[in-house]
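If you scroll down you'll find the structure; I have some questions about it.
In this view, the complex is presented without one of its protein chains, the others remaining in place.
Showing chain A:
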Amino acid sequence: MRNLSSARSLLRAVWTRRALHSTAYRHTALDNSHVASSSSTVNPDEIAHFSRLSSLWWDERGEFGMLHKMNPVRTQFVQEKLVEMKYEDGHESFDEQRVLEGLNVLDVGCGGGLLSESLTRLGANTLGIDASLSNIAIASLHASSDPALSFSSNSLPHSNDTAISHKGKGKVTYEHTSVEELLARNGPNSFDVVCSMEVLEHVDNPRGFLHSCAALVKPGGHLFLSTIARTPLAYLLTIFTAEKLLRFVEPGTHTYSKYINPSELISFFHHYRAPSPSNTSTKSSTESTSQPWISRLVAGRPLRVEAETRGMIYVPWNGEWVLGPHNEPLTEACNYLFWVRKPLQ
(Lines give C-alpha, C1' and ligand atoms only; values in the text may rest on other atoms or scores of the structure.)
Protein backbone atom coordinates (compact mmCIF):
# COMPACT_ATOMS: atom_id res chain seq x y z
CA MET A 1 0.00 0.00 0.00
CA ARG A 2 2.49 2.61 -0.98
CA ASN A 3 -0.39 4.76 -2.10
CA LEU A 4 -1.55 5.36 1.41
CA SER A 5 1.92 6.12 2.56
CA SER A 6 2.42 8.61 -0.24
CA ALA A 7 -0.86 10.29 0.66
CA ARG A 8 0.41 10.49 4.16
CA SER A 9 3.62 12.11 3.16
CA LEU A 10 1.70 14.59 1.10
CA LEU A 11 -0.35 15.42 4.13
CA ARG A 12 2.79 15.76 6.14
CA ALA A 13 4.00 18.24 3.61
CA VAL A 14 0.72 20.02 3.62
CA TRP A 15 0.66 20.22 7.34
CA THR A 16 4.21 21.43 7.76
CA ARG A 17 3.78 24.06 5.12
CA ARG A 18 0.71 25.28 6.78
CA ALA A 19 2.49 25.46 10.08
CA LEU A 20 5.29 27.40 8.50
CA HIS A 21 3.36 29.76 6.29
CA SER A 22 0.02 29.69 7.90
CA THR A 23 -1.54 32.30 5.68
CA ALA A 24 0.73 32.58 2.71
CA TYR A 25 0.15 29.17 1.23
CA ARG A 26 -2.56 30.08 -1.17
CA HIS A 27 -0.50 30.89 -4.17
CA THR A 28 2.66 28.96 -3.59
CA ALA A 29 3.42 25.67 -5.19
CA LEU A 30 4.62 22.91 -2.98
CA ASP A 31 8.33 22.60 -3.06
CA ASN A 32 9.62 19.10 -2.95
CA SER A 33 12.86 19.58 -1.14
CA HIS A 34 11.00 21.01 1.76
CA VAL A 35 8.68 18.04 1.87
CA ALA A 36 11.48 15.58 2.09
CA SER A 37 13.09 17.29 5.01
CA SER A 38 9.94 17.68 7.04
CA SER A 39 8.42 14.29 6.69
CA SER A 40 9.00 13.22 10.25
CA THR A 41 7.05 16.00 11.89
CA VAL A 42 3.54 14.88 11.52
CA ASN A 43 0.48 15.43 13.52
CA PRO A 44 -1.96 12.51 13.66
CA ASP A 45 -4.80 14.87 14.53
CA GLU A 46 -4.20 16.60 11.25
CA ILE A 47 -4.67 13.35 9.34
CA ALA A 48 -7.83 12.64 11.31
CA HIS A 49 -9.04 16.13 10.52
CA PHE A 50 -8.55 15.67 6.80
CA SER A 51 -10.10 12.20 6.95
CA ARG A 52 -13.19 13.75 8.43
CA LEU A 53 -13.29 16.48 5.82
CA SER A 54 -12.79 13.88 3.14
CA SER A 55 -15.69 11.79 4.38
CA LEU A 56 -17.86 14.88 4.33
CA TRP A 57 -16.80 15.87 0.85
CA TRP A 58 -17.25 12.35 -0.46
CA ASP A 59 -20.61 11.81 1.23
CA GLU A 60 -22.69 11.46 -1.89
CA ARG A 61 -25.87 12.23 -0.03
CA GLY A 62 -24.37 15.13 1.86
CA GLU A 63 -23.56 18.73 1.11
CA PHE A 64 -21.79 17.95 -2.15
CA GLY A 65 -24.48 15.56 -3.35
CA MET A 66 -25.43 17.71 -6.34
CA LEU A 67 -21.85 17.74 -7.53
CA HIS A 68 -21.63 13.95 -7.26
CA LYS A 69 -24.77 13.61 -9.32
CA MET A 70 -23.48 16.08 -11.89
CA ASN A 71 -20.19 14.31 -12.41
CA PRO A 72 -21.35 11.55 -14.80
CA VAL A 73 -22.78 14.19 -17.15
CA ARG A 74 -19.59 16.19 -17.20
CA THR A 75 -17.60 13.06 -17.97
CA GLN A 76 -20.09 12.11 -20.66
CA PHE A 77 -19.68 15.49 -22.32
CA VAL A 78 -15.89 15.21 -22.30
CA GLN A 79 -15.98 11.67 -23.70
CA GLU A 80 -18.55 12.41 -26.38
CA LYS A 81 -16.80 15.52 -27.57
CA LEU A 82 -13.41 13.78 -27.76
CA VAL A 83 -14.98 10.89 -29.69
CA GLU A 84 -16.73 13.27 -32.06
CA MET A 85 -13.53 15.18 -32.79
CA LYS A 86 -11.54 12.01 -33.26
CA TYR A 87 -13.92 11.02 -36.04
CA GLU A 88 -13.72 14.58 -37.33
CA ASP A 89 -9.91 14.20 -37.48
CA GLY A 90 -10.34 11.24 -39.80
CA HIS A 91 -9.88 8.33 -37.39
CA GLU A 92 -12.25 5.63 -38.45
CA SER A 93 -11.97 2.67 -36.20
CA PHE A 94 -11.06 3.18 -32.60
CA ASP A 95 -12.51 2.10 -29.31
CA GLU A 96 -14.75 4.95 -28.20
CA GLN A 97 -14.54 3.76 -24.61
CA ARG A 98 -10.80 4.33 -24.64
CA VAL A 99 -10.73 7.79 -26.11
CA LEU A 100 -9.17 9.26 -22.95
CA GLU A 101 -6.46 6.65 -22.66
CA GLY A 102 -2.99 8.09 -22.44
CA LEU A 103 -4.08 11.73 -22.67
CA ASN A 104 -2.52 14.30 -20.38
CA VAL A 105 -5.36 16.01 -18.62
CA LEU A 106 -5.35 18.99 -16.29
CA ASP A 107 -8.30 19.43 -13.93
CA VAL A 108 -8.27 23.01 -12.69
CA GLY A 109 -10.15 23.42 -9.41
CA CYS A 110 -10.31 19.68 -8.82
CA GLY A 111 -12.00 19.97 -5.43
CA GLY A 112 -12.17 16.57 -3.76
CA GLY A 113 -11.15 14.92 -7.02
CA LEU A 114 -14.45 13.75 -8.49
CA LEU A 115 -13.77 14.51 -12.13
CA SER A 116 -10.05 13.76 -11.85
CA GLU A 117 -10.80 10.27 -10.56
CA SER A 118 -13.32 9.54 -13.33
CA LEU A 119 -11.01 10.70 -16.09
CA THR A 120 -8.16 8.70 -14.60
CA ARG A 121 -10.26 5.54 -14.48
CA LEU A 122 -10.92 6.10 -18.15
CA GLY A 123 -7.19 5.99 -18.77
CA ALA A 124 -6.07 9.62 -18.63
CA ASN A 125 -2.98 10.80 -16.79
CA THR A 126 -4.56 13.48 -14.73
CA LEU A 127 -3.13 16.35 -12.76
CA GLY A 128 -5.68 17.89 -10.43
CA ILE A 129 -4.85 21.32 -9.03
CA ASP A 130 -6.72 23.41 -6.52
CA ALA A 131 -6.11 26.65 -4.72
CA SER A 132 -7.47 25.16 -1.53
CA LEU A 133 -4.98 23.15 0.42
CA SER A 134 -7.64 21.17 2.18
CA ASN A 135 -9.21 20.15 -1.13
CA ILE A 136 -5.87 18.77 -2.21
CA ALA A 137 -5.58 16.86 1.03
CA ILE A 138 -9.11 15.50 0.64
CA ALA A 139 -8.53 14.47 -2.95
CA SER A 140 -5.18 12.86 -2.13
CA LEU A 141 -6.55 10.87 0.77
CA HIS A 142 -9.47 9.65 -1.26
CA ALA A 143 -7.42 8.65 -4.28
CA SER A 144 -4.89 6.89 -2.11
CA SER A 145 -7.49 4.33 -1.04
CA ASP A 146 -8.25 3.37 -4.63
CA PRO A 147 -5.62 1.14 -6.25
CA ALA A 148 -7.10 1.69 -9.71
CA LEU A 149 -5.99 5.31 -9.72
CA SER A 150 -2.26 4.68 -9.31
CA PHE A 151 -2.32 7.70 -7.11
CA SER A 152 0.96 9.39 -6.47
CA SER A 153 1.40 12.58 -4.60
CA ASN A 154 3.60 15.09 -6.30
CA SER A 155 5.91 15.03 -3.35
CA LEU A 156 7.13 11.54 -4.03
CA PRO A 157 8.56 10.27 -7.27
CA HIS A 158 6.11 7.94 -8.90
CA SER A 159 7.49 4.45 -8.65
CA ASN A 160 6.05 1.45 -10.35
CA ASP A 161 6.38 -1.06 -7.58
CA THR A 162 2.66 -1.03 -6.92
CA ALA A 163 1.99 -4.71 -6.39
CA ILE A 164 -1.68 -4.00 -6.59
CA SER A 165 -3.67 -5.82 -9.17
CA HIS A 166 -5.72 -3.44 -11.20
CA LYS A 167 -6.22 -3.22 -14.88
CA GLY A 168 -6.56 0.58 -15.16
CA LYS A 169 -3.88 2.49 -16.97
CA GLY A 170 -4.26 6.09 -15.96
CA LYS A 171 -2.76 7.75 -12.96
CA VAL A 172 -3.71 10.78 -10.94
CA THR A 173 -1.61 13.41 -9.21
CA TYR A 174 -2.76 16.35 -7.13
CA GLU A 175 -1.02 19.59 -6.49
CA HIS A 176 -1.80 22.66 -4.46
CA THR A 177 -1.22 25.39 -6.95
CA SER A 178 -3.00 27.83 -9.21
CA VAL A 179 -3.34 27.68 -12.95
CA GLU A 180 -1.21 30.81 -13.29
CA GLU A 181 1.62 29.28 -11.33
CA LEU A 182 1.40 26.08 -13.27
CA LEU A 183 1.61 28.01 -16.51
CA ALA A 184 4.61 29.96 -15.26
CA ARG A 185 6.34 26.78 -14.21
CA ASN A 186 5.42 24.33 -16.99
CA GLY A 187 5.06 26.72 -19.88
CA PRO A 188 2.20 26.71 -22.39
CA ASN A 189 0.98 23.87 -24.60
CA SER A 190 1.40 21.17 -21.99
CA PHE A 191 -1.94 19.34 -21.82
CA ASP A 192 -4.11 17.47 -24.32
CA VAL A 193 -7.16 18.36 -22.32
CA VAL A 194 -7.75 21.11 -19.77
CA CYS A 195 -10.95 20.94 -17.73
CA SER A 196 -12.28 23.40 -15.25
CA MET A 197 -15.69 22.51 -13.97
CA GLU A 198 -17.80 24.70 -11.75
CA VAL A 199 -14.88 27.05 -11.17
CA LEU A 200 -15.33 30.01 -13.49
CA GLU A 201 -18.24 31.40 -11.48
CA HIS A 202 -15.98 31.61 -8.43
CA VAL A 203 -12.89 33.33 -9.85
CA ASP A 204 -12.23 37.05 -9.53
CA ASN A 205 -10.59 37.62 -12.88
CA PRO A 206 -12.29 35.29 -15.36
CA ARG A 207 -10.47 36.71 -18.40
CA GLY A 208 -7.06 36.13 -16.87
CA PHE A 209 -8.16 32.71 -15.71
CA LEU A 210 -9.37 31.76 -19.19
CA HIS A 211 -6.14 33.04 -20.70
CA SER A 212 -4.07 30.81 -18.45
CA CYS A 213 -6.25 27.74 -19.01
CA ALA A 214 -6.21 28.30 -22.76
CA ALA A 215 -2.44 28.72 -22.85
CA LEU A 216 -1.91 25.36 -21.15
CA VAL A 217 -3.80 23.50 -23.90
CA LYS A 218 -1.67 21.91 -26.61
CA PRO A 219 -2.43 22.93 -30.19
CA GLY A 220 -5.29 20.72 -31.34
CA GLY A 221 -6.14 20.07 -27.69
CA HIS A 222 -9.37 20.69 -25.86
CA LEU A 223 -10.64 23.03 -23.20
CA PHE A 224 -13.74 22.06 -21.24
CA LEU A 225 -15.54 24.40 -18.88
CA SER A 226 -18.76 24.29 -16.99
CA THR A 227 -20.41 27.14 -15.22
CA ILE A 228 -23.69 28.93 -14.64
CA ALA A 229 -25.38 31.41 -16.96
CA ARG A 230 -26.32 34.86 -15.68
CA THR A 231 -30.07 34.58 -16.16
CA PRO A 232 -33.07 35.10 -13.90
CA LEU A 233 -33.67 31.35 -14.09
CA ALA A 234 -30.16 30.65 -12.85
CA TYR A 235 -30.65 33.10 -10.02
CA LEU A 236 -33.90 31.44 -9.09
CA LEU A 237 -32.48 27.91 -9.14
CA THR A 238 -28.93 28.27 -7.91
CA ILE A 239 -29.16 31.13 -5.46
CA PHE A 240 -32.76 31.54 -4.42
CA THR A 241 -33.80 27.88 -4.33
CA ALA A 242 -30.57 25.99 -3.75
CA GLU A 243 -28.99 28.39 -1.27
CA LYS A 244 -31.73 30.36 0.35
CA LEU A 245 -34.76 28.13 0.24
CA LEU A 246 -33.57 24.55 0.38
CA ARG A 247 -30.03 25.09 1.60
CA PHE A 248 -28.74 22.44 -0.77
CA VAL A 249 -25.53 24.41 -0.79
CA GLU A 250 -24.05 26.78 1.73
CA PRO A 251 -25.55 30.28 1.39
CA GLY A 252 -22.97 32.57 -0.16
CA THR A 253 -21.56 29.83 -2.36
CA HIS A 254 -22.56 31.69 -5.50
CA THR A 255 -22.42 35.32 -6.57
CA TYR A 256 -24.87 36.22 -9.29
CA SER A 257 -22.69 38.88 -10.90
CA LYS A 258 -19.94 36.30 -11.46
CA TYR A 259 -22.14 34.10 -13.59
CA ILE A 260 -21.11 34.02 -17.23
CA ASN A 261 -23.36 33.50 -20.21
CA PRO A 262 -22.60 31.02 -22.99
CA SER A 263 -22.54 33.88 -25.48
CA GLU A 264 -19.85 35.59 -23.43
CA LEU A 265 -17.62 32.53 -23.49
CA ILE A 266 -18.22 32.14 -27.20
CA SER A 267 -17.42 35.76 -27.80
CA PHE A 268 -14.26 35.48 -25.69
CA PHE A 269 -12.91 32.66 -27.83
CA HIS A 270 -14.09 34.34 -31.01
CA HIS A 271 -11.78 37.25 -30.22
CA TYR A 272 -9.16 35.38 -28.27
CA ARG A 273 -5.60 35.46 -29.56
CA ALA A 274 -3.18 33.62 -27.37
CA PRO A 275 -0.56 36.16 -26.33
CA SER A 276 2.87 34.95 -27.29
CA PRO A 277 4.19 33.59 -24.02
CA SER A 278 7.75 34.58 -23.34
CA ASN A 279 9.07 31.05 -23.39
CA THR A 280 7.62 29.83 -26.68
CA SER A 281 11.02 30.37 -28.08
CA THR A 282 12.01 29.22 -31.50
CA LYS A 283 9.26 29.20 -34.08
CA SER A 284 7.27 32.15 -35.20
CA SER A 285 5.27 32.87 -32.11
CA THR A 286 3.32 35.54 -33.88
CA GLU A 287 1.97 33.02 -36.34
CA SER A 288 0.77 30.69 -33.62
CA THR A 289 -1.34 33.40 -32.14
CA SER A 290 -2.97 34.58 -35.30
CA GLN A 291 -5.91 32.26 -35.51
CA PRO A 292 -8.94 32.76 -33.29
CA TRP A 293 -10.26 29.57 -31.61
CA ILE A 294 -13.70 30.27 -32.96
CA SER A 295 -13.32 31.42 -36.55
CA ARG A 296 -16.88 32.43 -37.27
CA LEU A 297 -20.35 32.48 -35.85
CA VAL A 298 -23.54 31.41 -37.54
CA ALA A 299 -26.53 33.11 -35.94
CA GLY A 300 -24.39 33.75 -32.90
CA ARG A 301 -23.41 30.09 -32.53
CA PRO A 302 -19.99 28.58 -33.26
CA LEU A 303 -19.38 25.69 -35.66
CA ARG A 304 -19.70 22.40 -33.83
CA VAL A 305 -16.14 21.44 -34.74
CA GLU A 306 -14.74 24.54 -33.07
CA ALA A 307 -16.80 25.04 -29.96
CA GLU A 308 -20.05 23.94 -28.40
CA THR A 309 -22.22 24.69 -25.41
CA ARG A 310 -24.65 22.20 -23.89
CA GLY A 311 -27.09 22.64 -21.06
CA MET A 312 -27.03 20.44 -17.98
CA ILE A 313 -30.50 19.89 -16.65
CA TYR A 314 -31.46 18.50 -13.29
CA VAL A 315 -34.40 16.12 -13.44
CA PRO A 316 -35.75 16.16 -9.90
CA TRP A 317 -38.04 13.14 -10.18
CA ASN A 318 -35.10 11.00 -11.29
CA GLY A 319 -32.69 12.78 -9.01
CA GLU A 320 -30.22 12.99 -11.84
CA TRP A 321 -28.60 15.42 -14.22
CA VAL A 322 -28.90 14.99 -17.95
CA LEU A 323 -27.12 16.57 -20.87
CA GLY A 324 -29.33 18.99 -22.80
CA PRO A 325 -29.87 18.50 -26.51
CA HIS A 326 -27.43 19.93 -29.03
CA ASN A 327 -27.98 23.47 -30.15
CA GLU A 328 -30.79 24.28 -27.77
CA PRO A 329 -29.86 27.60 -26.18
CA LEU A 330 -32.92 27.52 -23.93
CA THR A 331 -31.50 24.56 -22.04
CA GLU A 332 -28.33 26.52 -21.37
CA ALA A 333 -30.04 29.11 -19.23
CA CYS A 334 -28.67 27.73 -16.01
CA ASN A 335 -25.87 25.15 -15.68
CA TYR A 336 -24.04 24.52 -18.90
CA LEU A 337 -20.93 22.96 -20.34
CA PHE A 338 -18.60 24.57 -22.82
CA TRP A 339 -16.00 23.05 -25.09
CA VAL A 340 -13.54 24.74 -27.39
CA ARG A 341 -10.63 23.43 -29.36
CA LYS A 342 -7.27 25.08 -29.79
CA PRO A 343 -6.40 25.48 -33.46
CA LEU A 344 -3.52 23.34 -34.70
CA GLN A 345 -1.35 26.17 -35.97
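The rule is short, and it goes like this: a residue touches a chain if its C-beta (ideal position, glycine included) is under 8 Å from a C-beta of that chain, and two chains touch if they have at least 3 such contacts; residues count from 1.
Everything that follows uses one rule, which is that contacts and distances are computed from a predicted model.
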| item | value |
| --- | --- |
| Complex member absent from the view - protein name from UniProt, among "3-methyl-2-oxobutanoate dehydrogenase (2-methylpropanoyl-transferring)", "Ubiquinone biosynthesis monooxygenase COQ6, mitochondrial", "Postreplication repair E3 ubiquitin-protein ligase RAD18" or "DEKNAAC100056" | "Ubiquinone biosynthesis monooxygenase COQ6, mitochondrial" |
| Touch criterion as defined above, residue of A:107, A:146, A:192 or A:308 at the omitted chain | A:146 |
| Footprint left on chain A by the chain that the document does not show | 1-2, 4-5, 7-8, 12, 39-40, 42, 44, 47-48, 50-52, 54-55, 58, 60-61, 68-69, 71-72, 75-76, 79, 97, 100, 117-122, 141-142, 144-148, 163-168, 318-320 |
